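One protein chain omitted, others in place.
Order of writing sets the labels: A and B. Residues in every chain begin at 1.
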Amino acid sequence: MKQLHETLSINAQGRRLYDITPQVLQWVQQSGIQSGLLTLYIQHTSASLLINENYDRDVLVDMEAFFNRLVPDGDELFIHTVEGPDDMPAHVRTALTQTSLSIPVLQGRVALGQWQGIFLFEHRHLPARRRVLMHVMGE
Amino acid sequence: MKQLHETLSINAQGRRLYDITPQVLQWVQQSGIQSGLLTLYIQHTSASLLINENYDRDVLVDMEAFFNRLVPDGDELFIHTVEGPDDMPAHVRTALTQTSLSIPVLQGRVALGQWQGIFLFEHRHLPARRRVLMHVMGE
Partner (left out) sequence: MKQLHETLSINAQGRRLYDITPQVLQWVQQSGIQSGLLTLYIQHTSASLLINENYDRDVLVDMEAFFNRLVPDGDELFIHTVEGPDDMPAHVRTALTQTSLSIPVLQGRVALGQWQGIFLFEHRHLPARRRVLMHVMGE
């Protein structure tokens, strides 16, 4: 049983979903792990992780639209406004989605379903450098 | 330290919560792992995983009712409608709940709390065959 760590850096250019599937799959393949468990962890509270459909780009547009309506920028409910009208909504959107994801590795492959992709969900409007930790354990 | 993988297939018969606790507990017991970590991973983007109360069936009814109201079918917000009025809501409901779950295994038992059950949350109305990957690592 062995393990490896790596950090994935993503230069997010504003609020939207970023497909990070290729980078994750490539790293796991290079690790040589044939059977085990992959964990992804994002080190932020205004960006999150999401497994989502990877086929029709309209799904990404709609996902974004839903969260924009559910957690509107500049909501008068919020008192934490010092970092901008999209900051507290970003924390809420992060809370409603995922900070960590665990995915089995089988026969040397990350066992995503046919229509699944791994996305970084950036919730701030300004560009931000985001860090996703990757950890794989197995043999 | 050893590990095992298995796939659980569930024939979901429309939108609702399906209790998969017995199958999961049985598999872990058969694995012989006394101490370790169980991970569940669902290979879909319109069905998800949820730890929920396993006692009063009304909780399942209310959970369903809440999500139906929060993410209504046929919402005019959505442009991804080609797969039906419940498809994009299914993706959103999946994003709001879980794709992976990790639960410690202690003394040969999955360490669920007294009132916790493990549920597959089917978000589509039509029947669908769903795959949940199970992975346990320990000794």
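General remarks:
Just so it is clear, a contact is a pair of C-beta atoms (placed from the backbone, for glycine too) under 8 Å apart; a residue touches a chain by one contact, two chains touch by 3 or more.
It should be emphasised that the depicted structure is a prediction, and the values quoted were computed from it without experimental measurement.
The chain not shown here is touched by just one of B:Ile42, B:Met88 or B:Leu101, and that residue is B:Leu101. For chain A, the residues touching the chain absent from view are 1, 3, 5, 39, 41-45, 70-71, 77-80, 82, 88, 91-92, 94-96, 98-100, 102, 131, 133, 135, 137. Remark: the residues of chain B touching the chain excluded from display are 1, 35-37, 50-53, 56, 58-59, 61-63, 65-66, 69-70, 96-98, 101-104, 106, 111-116, 137-139.
As a convention for this text, only the chains that are shown with their structure count from here on.
Remark: chain A and chain B have CA centroids separated by 20 Å (rounded to whole angstrom).
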